[in-house]
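What follows is a short report on a single structure.
In this view, the complex is presented without one of its protein chains, the others remaining in place.
Letters A, B and C name the chains as they come in the text, with residue numbers starting at 1 for each one.
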Amino acid sequence: MKKRIAALLLITFVIILAGGCWSRVELTELAIVLGAGVDLAEDGRILLTLQIARPGAFTAGSEGGGRGKEAASWVISAEGRTVPEAERFLAMKIPRHIYWGHCIILVLGEELARREGTGIVTNFYQREREPRENIYVLVARGRARDFLETYSSLERTSAQAAGFLERMKTGYTVQLRELAEMLVSRGIQPAVTAVEVTEAGTMPGQVPGGPPPPQKEVGVAGTAVFKQDKLIGWLDPWETRGFLWLKGEIMKGVIIVPGPEQPEKLVSIRIRRGKTKIIPEYNGEYPRFLVKIQVEGDMVEQQTRENLATPEKIKLLEEEMASEIKARAEAALDKVQGEYGVDIFGFGEAFHRKYKKEWRKLKYHWDEEFSRAEVEIAVDAQIREIGLLTRRAGIPEE
Amino acid sequence: MIVLLIILFAGIILLEVPGLVKKKMWRELAAFAAYLAIGMALSIPQALGIRLPNPSKAIEALFKPVAELLK
Amino acid sequence: MLEQGKIDSKQAILLLISLVLPTAILTAPAITVKQAAQDAWLSIIVATMAGLLIAALVTGLSLRFPGKTLLEYAEEILGRLPGKMVGLLYIWWFLHGNALILDEYASFLCSALMPDTPVIVFFVFVTVVAALAVYSGLEVLSRFNQLFLPLVLGLLLVVFLLAAKDMEVTRLLPVFDKDAAAILKGAVIPASWFGEIVIFALLIPFLDRAEEAPRVAVTAILICGLYLLICILVVVMIFGPHVSARWIFPTFNTIRVVSIANFLERLESIAIAVWMFGGFAKIGIFYYAAALSSAQWLGLKDYRPLVAPVGVVLVALAALCRNIVELLNFLATAWPPYALGLFEAGIPLLLLVVARARGKGGRGA
């Protein structure tokens, strides 16, 4: 009996296995996409740009030595009416299977984001199996293609560099799944990292004789603000900080305040951690918000000569710090609320949490409600450490 | 496809029938044959590319009034 | 007796968990969240209650007729002909239900793991594995389940813990945003999955201590409920109610999001691999139920000759479903009244009422 079962199993397996190996793709047949960019072409079609890894450059060991000698990536683009169509056109040029599983960033061109919106792009990346939910979404100031064409001096490819920049949380980091959440929620409008191509330092000695050429590098350039799924404006890096503090998202940054006794000289304080609490109130006519920001920071530099290591001075500094934070947060708020009129802070969500009945009416025109909402910002700042020094050295004592 | 199916059916029959006949389990043999017949009736047309009605559709229609509540 | 083996209470609990959890945990969050948004976890609690009621009903009914399975005592209660009719209905339900499960399982594997593979390949392979387990008898099936289910349960917990980094409790607020009707609606489908525990009525005679059946059923339902609850909370805390409702397999997406220290990530293939054991077990149990009850219905001496042809019917039935939209639609609308209303609550309730009225059965439950 057992024998016959075994034989039957064997026959089944052999027949099915002989049928073919369906999803099998050898690594050497894969074109591993590290970054993808989507632009709008002149005729209104979509221009898909891929940054594809060249595995030969990634071999460890003596023979590899890829960087410097050969480029680690290959950038190629094609047009199409939809993203999958452009991908199919690309497949005609790429002799391997286009593999999305390790795509790190998705860059949207400014034009595309403004005119067509993200909707026609991101759906593909969510529906497809290969691209992952935690792809970082970026908006390039300018063309996404230009962004992908740069290369990095530290990382092998610019896509990886951008990925690491995102992971370092230097800007408002948004993954695809978070973007999707912001897109479907009425209580928050999308905002994603804005990036640009910048000149970043030099690598000496590359061209014999002559000055070293400037490096084109990827860099974070603030935040892109969306209304529904269309780009409507930017926040610069300075405003982005204020925006992040308001959202309570990444409580980092350096605050520059004037010295208590010598206002023309500056003191730098680095924010270590913090908390933001949004307290909505509703009186039946318009919503009000009280935003409580609590931050802790360390003093990292002083240009002033005075001794700041006294409780009184620290107290003064804390007040300065609080007002500076408040100013920056207000700047971001004013720009978003006044100029763009979209709720990228998630005030709507906070409102929803507290006033769920009222929200059912307000949610359909929330952006207008948000524009006329009164927002009060209260900052409580605290200085914890002053580094390894008490007083500034290098000045002779009187 | 159809060849595979026939091999499969032949395999199943070879696996079970001799034992049943030897042990004179006629009742079991009849049940076996009935099930296999149903299986053939359902699978061979599909292998030939004929679309059979899905019983789920009938059940869906049957429970439609109740199901509407859940939409 | 058709089945020689005996299973102990621990194995029975694990079998019942396998009977409910593996496919429920895949699609439950999406379907429930669609109805009840961030209050989906309340729906699950309600559904668990319903599951407990069904468990009490089924075990109570079965304990009145010690040593007999559902099909056997249905005949005793209702008389020969109506009893046979009920039996036939159940056999159909085991087959059809299993075909749907197989469909769900294969579509998931197909869209999540190997999109280029024809679905029929998954059907055949899974059925062959399940058939082997069923052929080897209930003892082997339950041991197989006992061997691998702890792995599934453990891995799920670990994954949920690892995903904690991306969770935000505020996504669960406000509580009671939806009205009671929505929460109840959201509870219906999970309840119909919990109700699959009705198959336990076929297994109770093979417990080595049948009197522990109620405890077994309740424990299993509670564990399943707990897992579904955690699962839904995690999914909503990661994706928020809006996005969660839009995925087809939200738990799968949750596992994809896990990323610890840029190293412990991309776990989904491993998770699917481990979860597949649960799928084998679930399909195996339904398969076993179909084969065993067919044999009982026809009064055979052995269910084993039926295993192979039942497998063929199963694959053929599963192949009838054209695409996943059809399947999801059926599961979301027709399945609850069909399964819950008829087989899981309706008929057992009817049997209990008639049994009481006619005074059949050993002792009141």
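We adopt the following convention: a residue touches a chain if its C-beta (ideal position, glycine included) is under 8 Å from a C-beta of that chain, and two chains touch if they have at least 3 such contacts.
Just so it is clear, contacts and distances are computed from a predicted model.
One chain of this complex is left out of the view, and of "Carbohydrate ABC transporter permease", "Dihydroxyacetone kinase DhaL subunit", "Probable glycine dehydrogenase (decarboxylating) subunit 2" or "Spore germination protein KA", the protein name its UniProt record gives is "Spore germination protein KA".
The shown chains contacted by the absent chain are A, C, with contact judged over the whole complex. Remark: the omitted chain is touched by one listed residue; of A:His102, A:Lys227 or A:Lys363 this is A:His102.
Across the entire complex, the residue among A:Val25, A:Val300 or A:Ala327 in touch with the chain not shown is A:Val25. The chain not shown here touches subunit C at positions 4, 6-8, 10-11, 109, 113-114, 117, 121-122, 125-126, 129, 132-133, 136-137, 140, 142-144, 146-148, 262-263, 265-266, 268-270, 272-273, 276-277, 280. Seen across the whole complex, the unshown chain contacts subunit A at 2-3, 6, 9, 13, 16-17, 21-28, 30, 32, 34, 53, 55-60, 64, 66, 99, 101-102, 104, 130, 132, 160.
Keep in mind that, in the parts below, only the chains that are shown with their structure count from here on.
With centres taken as mean Cα positions, subunit C sits 42 Å from subunit A. Distance between subunit A and subunit B, defined via averaged C-alpha coordinates, is recorded as 55 Å.
Each chain gets a centre from the mean of its Cα atoms; for subunit B and subunit C, those two points are 23 Å apart. Multi-chain contact residues of subunit A (touching two or more other chains): 5, 12.
In subunit B, the residues that touch at least two other chains are 8, 12, 15, 19.
Listing the residues of subunit B that touch subunit C in their complex gives 8-9, 12, 15-16, 19-20, 25, 27-29, 31-32, 35-36, 38-40, 42-43, 46, 52, 54-56, 59-60, 62-64, 66-71. Residues 96, 100, 185, 188-189, 294-295, 298-302, 305-306, 308-310, 312-313, 315-317, 319-322, 326, 329-330, 332-334, 336-338, 341 of subunit C are the ones touching subunit B in the complex. Subunit A makes touch with subunit C in their complex at residues 5, 9, 12, 16, 19, 22-23, 129, 132-134, 167, 177, 180-181, 184-185, 349, 352-354, 356.
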